[in-house]
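Shown here: the complex without one of its protein chains, the others still in place.
Then we have chain A:
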Amino acid sequence: MSLSTIRPKSFIVIILTTFCYGNNLLAQKFLIPKNVTIQYAGSIGFISGDFGYNLFKKERGTMDFGYGFVPASKGGPLNILNVKFSYKPFNIKLKEWGNLLPVNPGFFISYHLGSNYHIGWNDDQYPKGYYWWSTALRPNISLSSELKIKPNIIFTKSRMRYISIYTEVSTNELYFISFVQNHDEFPFTNILKLGIGTKLYF
């Protein structure tokens, strides 16, 4: 079998096999996601799914990567990739059953796929500097609250370490500029957007 006959799906199977049965335990440990997320709204899709990794000591940060979509019936179709970082400075232990992470600042970048969205601007169409922002890339700042529950209080043999629910407030740079330029007229809450989600930690 020549390389060109390998279909993308086979590739994924080969990579996953190498992953799971390979002898490079360090790489295996490093690459396997430590959490998965499903989120509603929050400017990265009607529904989005992410996989993520822990950062820093005591899991004080997470880095997630994912994809979300908006169906035509909800104002799409839109396909959106995202990268999210969240810093979790406070971790309050709730007896035996969970943890509360009350205030988690973060940022995320969304990338809209499709012909209407571009990282820069077409030089043939626009003079230099005609527009200055990117239509495809949207940087956002966020603040979330998360409640992590240990599933083993119900399921004794669960491999899951935590199941969590969270709410995330965010805004993007274009909304933020709109607020700064009009702050006398414009309540800050105008530019805040909300997402809610659930995260499974392994």
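The definition used in the following text is that contacts are C-beta pairs under 8 Å (C-beta built on N, C-alpha and C of every residue); 3 or more make two chains touch, one makes a residue touch a chain; residues count from 1.
In this section, contacts and distances are computed from a predicted model.
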{"item": "From \"Hydrogenase 2 operon protein HybA\", \"Metallophosphoesterase\", \"Octopine/nopaline transport system permease protein\" or \"Dihydropteroate synthase\", the hidden chain's UniProt protein name", "value": "\"Metallophosphoesterase\""}
{"item": "Which of A:K84, A:H112 or A:K199 contacts the chain that the document leaves out", "value": "A:H112"}
{"item": "Positions on chain A contacted by the hidden chain, ascending", "value": "40-46, 68, 70, 74-76, 78, 80, 92, 94, 100-103, 110, 112, 116-117, 122, 124-126, 131, 133, 135, 138, 145, 147, 167, 169, 172, 174-175, 177-178, 181-182, 184-186, 189-190, 192-195"}
